[in-house]
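Please read through the structure below; I'll follow up with questions.
Only a single protein chain was left out; the remaining protein chains are all shown in position.
Up next, subunit A:
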Amino acid sequence: MSETLVPASFAAADRAAAPPASVVTEGGSVRWLLTGVAILFLALFLVLPLVTVFAQAFAKGFDAYLAAFREPDAWSAIRLTLTVAAIAVPFNLVFGVAASWAIAKFEFVGKSLLITLIDLPFSVSPVVSGLIYVLLFGSQGLFGVFLAEHGIQILFALPGIVLATIFVTFPFVARELIPLMQEQGTAEEEAALTLGASGFHTFLTVTLPNIRWGLLYSVLLCNARAMGEFGAVSVVSGHIRGLTNTIPLHVEILYNEYNFVAAFAVATVLAGLALVTLVIKSVLEWRYADELASGRAH
């Protein structure tokens, strides 16, 4: 036994450097290694491609960049993409709010089935999503004969592209709002009802204001995906120049024709959209963190 009252291990600790700020903090070298790996990964897989897009777009100067947008096909692609998003996003907004409202505030048979179905587009490959519509509305498809007889064009036209986009962006709003609304519960709605408010008035004055930031957040993500969708749209569009090409499809065609400057120039539109989305999303997350659902699935 040692004569000193302080046990040996305590004495050793006294000699050691200042204790770490927190017990869950690793030593300096481990911390730097992990941070370094993360930054390297980000630079390699996210920043580098983004820089390349802009570098390639301006590789032959600003005039060559602008020339890509003098092309009528480019404008038609941009117009089509905006049109598709303008239809698909509001549709999914309404559907998403309705589905989350039903799931979060009521008990009914088949609720878990509905939740699973809402998630389906996330787990199905976009190409398969597109193929579904070919199988349904194509000339050999289930409704093919009927559509042909009545002269209704769905595939290789705007309706097909919109349907495919809606399918792919289906889960964004509902997935964001369900946990948010579940967390908020029904007490405020019940309070409004006991005060004499109608169901619709309650929805407008209580439910909607409580989910507004989550809604904006999810619409933003939904919009980004709707404009950027390639796989599903590619299957149903038919790639008709100036008619059924969205921005991503137009970029691919230009690239396949070795028209790199124009391809990357048009791609900067999508990249710019992504950056704007990212900034607004970050602002929302920073400013309204409490009012956004905590569970982020995407």
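The criterion applied here is as follows: a contact is a pair of C-beta atoms (placed from the backbone, for glycine too) under 8 Å apart; a residue touches a chain by one contact, two chains touch by 3 or more; residues count from 1.
The rule we apply is simple: contacts and distances are computed from a predicted model.
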{"item": "Protein that the absent chain corresponds to, by UniProt name, given \"Sulfate/thiosulfate import ATP-binding protein CysA\", \"NADH-quinone oxidoreductase subunit K\", \"NAD(P) transhydrogenase subunit beta\" or \"Cytochrome b\"", "value": "\"Sulfate/thiosulfate import ATP-binding protein CysA\""}
{"item": "Options A:22, A:140 or A:194, residue touching the unrepresented chain", "value": "A:194"}
{"item": "Given A:182, A:210, A:259 or A:277, the one touching the chain that is not displayed", "value": "A:210"}
{"item": "Residues of subunit A (touch criterion as defined above) contacting the omitted chain", "value": "187-188, 190-198, 201, 205-206, 209-210"}
